[in-house]
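The complex appears here without one of its protein chains, the remainder shown in place.
Coming up: subunit A.
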Amino acid sequence: MAEITLNSLAHTYSDNPTKPEDYAIREMQHIWHQGGAYALLGPSGCGKSTLLNIISGLLEPSDGEVLFDGKRVNELKPEERNIAQVFQFPVVYDTMTVYDNLAFPLRNIGVPEHKIRSKVLEVAEILELSDQLKRKAKGLSADQKQKVSMGRGLVRDDVSAILFDEPLTVIDPQLKWKLRRKLKQIHEQFNITMVYVTHDQLEASTFADKIAVMYQGQIVQFGTPRELFENPAHTFVGYFIGSPGMNFIDATVTEKELSFGTHTLPLHPLLLKRLQDMDAQQVKVGIRPEFVHVWDGANDDAFLVDVDFVEDLGTYKILTFNFHGILMKARLSEDQKVPQGKAYVSFPEQWTKVYVNEFLVEVDHD
């Protein structure tokens, strides 16, 4: 059990890194609190596995520190860190039975055989492997093998944390859902810190209380699924979370408002002041399709835009419209009138986010 702190952590695979792109992990500061169920979400190649391997000690970071409960562990080998890690592709010891596979991590630390037995049976029960215990691991199917790999992570109750690196990739969708529930239950039962790596937002939000979104070697936002949805701290979060992703449009900051050429949008005075202080003239404005307001008729706040097309997705529709040459999307509820040719849309101030250099500019409204 431990709180894991990443202190000015950075990592590069290159021998003489010169530019930020040479870093798989760009300098970051982060804390995984004891007992949390976390997801680490990001596209392929953004550095998720690298970060996990640094936490478990398989990889030594080029810069910065890893702390467990405030103690530096950089110099400790994975064997000395008491951490469990489950990899993307199943790793089983072919010549051993399923039982021996599950018992292996416990035998290695000299747990007495009767304790091993009860723990292995317990974990096998949870993972529905009880009737496979006597089989050789070699003959198992891919998803059974992955259950065994996960089981080896779960048998140890001495671990500080369990790290899962896209563990359900090889598992079919139905079982995937079931196993994720299982993991969640195990988390609630044992209160172990779990970090779950995935590139699937749905997987992340069903498993985790808090999600760390990673992009180009950085954690760009750490928050609840709701926070990521309502208040993306980085344009990448807006784009990656939600479906369809956030709309973005370039705008200029004038003396009293945002301007998109012929259209303007009023800004909260505090936000306007902040932008002027930052001397930001070119900004990106982001608004989620769910928050774009589509009116039935003309209105003081609404812009008149051209409708491109409407997609019917069953319980809701997605309206694509052209706003200053940019295609934007709005979500229409089932019973809403579908505009033809032209539409009146508005961007409620509360949901209109302003980004400078891809990061959200926030002000305290109270």
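Just so it is clear, contacts are C-beta pairs under 8 Å (C-beta built on N, C-alpha and C of every residue); 3 or more make two chains touch, one makes a residue touch a chain; residues count from 1.
The rule we apply is simple: contacts and distances are computed from a predicted model.
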Out of "Serine/threonine protein phosphatase PrpC", "sn-glycerol-3-phosphate transport system permease protein UgpA", "Molybdopterin-dependent oxidoreductase" or "Electron transfer flavoprotein alpha subunit apoprotein", what name does the UniProt record list for the absent chain?
"sn-glycerol-3-phosphate transport system permease protein UgpA"
From A:Thr5, A:Thr50, A:Ser149 or A:Gln201, the answer for touching the chain not displayed is A:Ser149
Which of these, A:Phe87, A:Phe207, A:Phe222 or A:Phe240, touches the one chain of the complex that we don't see?
A:Phe87
Which residue among A:Arg117, A:Lys136 or A:Lys210 touches the omitted chain?
A:Lys136
Using the definition of touch stated at the top, determine which of A:Glu79, A:Asp172, A:Asp296 or A:Glu362 touches the missing chain.
A:Glu79
By the contact definition given up top, give the residues of subunit A that touch the hidden chain.
53, 56, 58, 77-79, 83-85, 87, 89, 91, 93-96, 104-105, 108-109, 135-136, 138-139, 149, 152-153
